[in-house]
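Missing here is one protein chain; the remaining ones are kept as they sit in the complex.
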Amino acid sequence: MHIGLVGLGKMGNNMRARLEKNGVEVTGYDTNPAVSDVATLADLVKALPAPRTVWIMVPAGKITDAVVNDLEGLLEKGDLIIDGGNSKFTDDFRHSEQLAAKGIDYMDAGVSGGVWGLENGYGLMVGGSEAQVERVMPVFDALRPEGPREEGFVHVGEVGAGHYAKMVHNGIEYALMQAYAEGYELLDTRKDIIKDVTGTFKAWQRGTVVRSWLLELLVRALEADPEFQNIEGYVQDSGEGRWTVEEGINNAVPLPTISASIFARFVSRQEDSPAMKAVAALRNQFGGHAVKAVD
Amino acid sequence: MHIGLVGLGKMGNNMRARLEKNGVEVTGYDTNPAVSDVATLADLVKALPAPRTVWIMVPAGKITDAVVNDLEGLLEKGDLIIDGGNSKFTDDFRHSEQLAAKGIDYMDAGVSGGVWGLENGYGLMVGGSEAQVERVMPVFDALRPEGPREEGFVHVGEVGAGHYAKMVHNGIEYALMQAYAEGYELLDTRKDIIKDVTGTFKAWQRGTVVRSWLLELLVRALEADPEFQNIEGYVQDSGEGRWTVEEGINNAVPLPTISASIFARFVSRQEDSPAMKAVAALRNQFGGHAVKAVD
Amino acid sequence: MHIGLVGLGKMGNNMRARLEKNGVEVTGYDTNPAVSDVATLADLVKALPAPRTVWIMVPAGKITDAVVNDLEGLLEKGDLIIDGGNSKFTDDFRHSEQLAAKGIDYMDAGVSGGVWGLENGYGLMVGGSEAQVERVMPVFDALRPEGPREEGFVHVGEVGAGHYAKMVHNGIEYALMQAYAEGYELLDTRKDIIKDVTGTFKAWQRGTVVRSWLLELLVRALEADPEFQNIEGYVQDSGEGRWTVEEGINNAVPLPTISASIFARFVSRQEDSPAMKAVAALRNQFGGHAVKAVD
Partner (left out) sequence: MHIGLVGLGKMGNNMRARLEKNGVEVTGYDTNPAVSDVATLADLVKALPAPRTVWIMVPAGKITDAVVNDLEGLLEKGDLIIDGGNSKFTDDFRHSEQLAAKGIDYMDAGVSGGVWGLENGYGLMVGGSEAQVERVMPVFDALRPEGPREEGFVHVGEVGAGHYAKMVHNGIEYALMQAYAEGYELLDTRKDIIKDVTGTFKAWQRGTVVRSWLLELLVRALEADPEFQNIEGYVQDSGEGRWTVEEGINNAVPLPTISASIFARFVSRQEDSPAMKAVAALRNQFGGHAVKAVD
């Protein structure tokens, strides 16, 4: 099999390496000529056998939109675009409709695994037609982890379903991370009792109910910097957590831990909290409680 | 009626003024001789007609314990101690038992109203025996707001019930404050839409569903400092909110908003969040996401 | 002043009464002929002096859209539509743009006060142009509560700002209600200590920090049915709370208490919780813990 891959950043580059290692031929395109196999997107399309398969691995939103637009002008009826980025599922609906007008097929693939995917394989959640999923299965098999296919790959449903599943995956991920982090803070706070915080997390890796890959990563991080002295408690978010809460709200599904973990990230990025200024001001108003004046 | 008042700080002093204005004679004692009517606690007790009533208005915990201990040695069978401070209801159980051994009566009074109580009167929640509540009703009538007694005073139950009710009152208070504060932050964040944040809160004071005394205080605070430029988002807590959550936990009562408002205060006091350091470290581990290094 | 009012349901009817009581002439239209002053919307428009002012008071969403569409075809350049319903602020952007093409002005008015507005007046939050706000001020003055205008009326900003402010108002309202409700549940659970739950809430109405209009309503409700024996813990939501959380998420504003209060409503409407089924299943898997079988 021979596919095109648009976007050779941290993720795309690793994925190309894994694909090639596992026998899939890849022609890669990136705006950075230093890593690109071809000069232009048109050249990429020309290099591929029909029906063409182009996997997009660029930032969600406008950049993905632009690549889809460009490919729409270059691809032919029967070709296939797979969006493997972190797009919102509603973007898939839009892209799919746009491309269908020209007979170009569309598929969305949620990809999990981060920088470890090259070595471990990528967990894949795919949305699209049965026929196309069958056709590009060699690509999925090359990317996914070893072991039974159904433990690292799922055809979730029609277009959009892959990114929907990935969105929920990431929403869960946010709350899992927050859960370990809360436990860490409590253990760290009671170092009068807990003499070995890192050792405690380390000892949870086998046999316990909380063992997980994230726990193993936390152990790695603690072993590298046991007090997190070189890291600030400032946490970005990349969209999926927000969309998960939005979907919870839209569908009347209560998501207390997932929303709490997003809000914790929002707070982590604030220099000072307007809300807590208001609370401090209120306490001062009714109780004459001292406030901390801004210096 | 003539009572003793131990503790002439911000609250005690105001309460003395209101009691005297409304015809209750008060002999006050404070460790600060500048404000004390008598030199010693023994002198205070001597100054009172039997059966004596001594109202304690000092910080909860060890200081209240010490005053109760001292009074235990000075008072006689039939005398009454009222703890009007912010004691935990379980302290009331302990104090009551301790004093009962000597025939001294005990009552707890939750007092709400802050620095405004002198002018507006204090909301009172009282725990103790029917007979004693009747006997000292003139004191409660002097302290409570004008209007029907049952709108500013309640005999909640036996000893401890007054502080229990006050604890829940404050737990609710925490969540009410947080609710307004969250709304403030959202309005403040969308000043591209909301051209008059202070004016919006101001306009909620009449007719709306959210009108309240806390809202009026928020308007006062905003009018004094519309951007809260002179105030830090650093908020203390004085115990009752924590005890409320503890009671929720002990009695399997879900308290999502009250607990959220306490946690927001905890976060507001952290220089940096150990939990969010852990989350940042985790993101870095799996995604190679950049972290903010500590300078 | 003479205006048209479309929608004579619970809210619209009360508003008509208050407007007329305060000297504003109202021609009302409703699809229900029994309460309508005119046979058709066209008749309503014909009855009004130019420049016409038509206040819409119908359910948000499709029904409001339909009325705006119909009025677009009937009104003339210089006329004004005021949407006083619970529309989302983004609907205002859309309606305003649609009508501007024909020179028809648009204004949004968030209205708070519920069934009490007839008597107490309605809190008003208005978005639109300065000139139009000035022109229809007699209408706002008739609707708003007595007292200083700025305590029951605010011109929040351009079109959409009124409903934005109302949305946040309602988000806050949700959390306020939940806060009192959590306190109620805790007091109710500890009736071994709290001998008079209704009396406790009643006594918070004067002097305390938590006094509010909602508290007064809670007292009314408790006095009518002290154990809430005739009411189910099933709570609807009407959109604004969800939009508030959505806006929090979109703007990285943490809203822990507001989101918690929405989620509590979602849970209240579930026959059984799929999430808690999953948790029960998990506990059973690792601990052999008994599960409650569905009958």
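When the chains are written out, they are named A, B and C in that same order, and each has its own residue count from 1.
In the analysis below, contacts are C-beta pairs under 8 Å (C-beta built on N, C-alpha and C of every residue); 3 or more make two chains touch, one makes a residue touch a chain.
Worth saying up front: this structure is predicted, and the values here are computed from it rather than measured.
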| item | value |
| --- | --- |
| Contacts of the hidden chain among displayed chains | A, B, C |
| Selected residue (touches chain absent from view) among A:Val45, A:Val67 or A:Leu176 | A:Leu176 |
| Residue in contact with the excluded chain [from C:Thr64, C:Gln132 or C:Gln178] | C:Gln178 |
| Residue of A:Val45, A:Met107, A:Val139 or A:Ala165 in touch with the missing chain, whole complex considered | A:Ala165 |
| Contacting the left-out chain in the complete assembly, out of A:Ala39, A:Ala100 or A:Val210 | A:Val210 |
| Chain not shown, touching residues in subunit B | 209, 242, 245-246, 249-250, 252-256, 259-260, 262-264, 266-267, 269, 273, 275, 286 |
| Touching residues on subunit A - with respect to the absent chain | 89, 112-114, 117, 120-125, 144-147, 150-158, 160-161, 164-165, 168-173, 175-176, 178-180, 182-183, 185-187, 189-190, 193-196, 199-200, 202-215, 244, 247-248, 251, 253-258, 260-261, 263-264 |
| Positions on subunit C where the hidden chain makes contact | 10, 114-116, 177-178, 180-182, 184-185, 188-189, 213-214, 217-218, 220-222, 225, 228-236, 256, 264-265, 267-268, 272-289, 291-294 |
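One rule holds for everything that comes next: only the chains that are shown with their structure count from here on.
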| item | value |
| --- | --- |
| Homomeric contact subunit A-subunit C: same or different residue positions, threshold half | same |
| Core chain by centroid distance, with centroids computed from Cα atoms only | C |
| Identity of the chain that, by mean CA position, is farthest from subunit A | B |
| Averaged-CA centre spacing for the pair subunit B and subunit A, given as whole angstrom | 46 |
| Geometric centre distance via CA averages, subunit C-subunit A, whole Å | 37 |
| Touching two or more other chains - residue numbers and ranges from subunit A | 256, 264, 267, 273, 275, 286 |
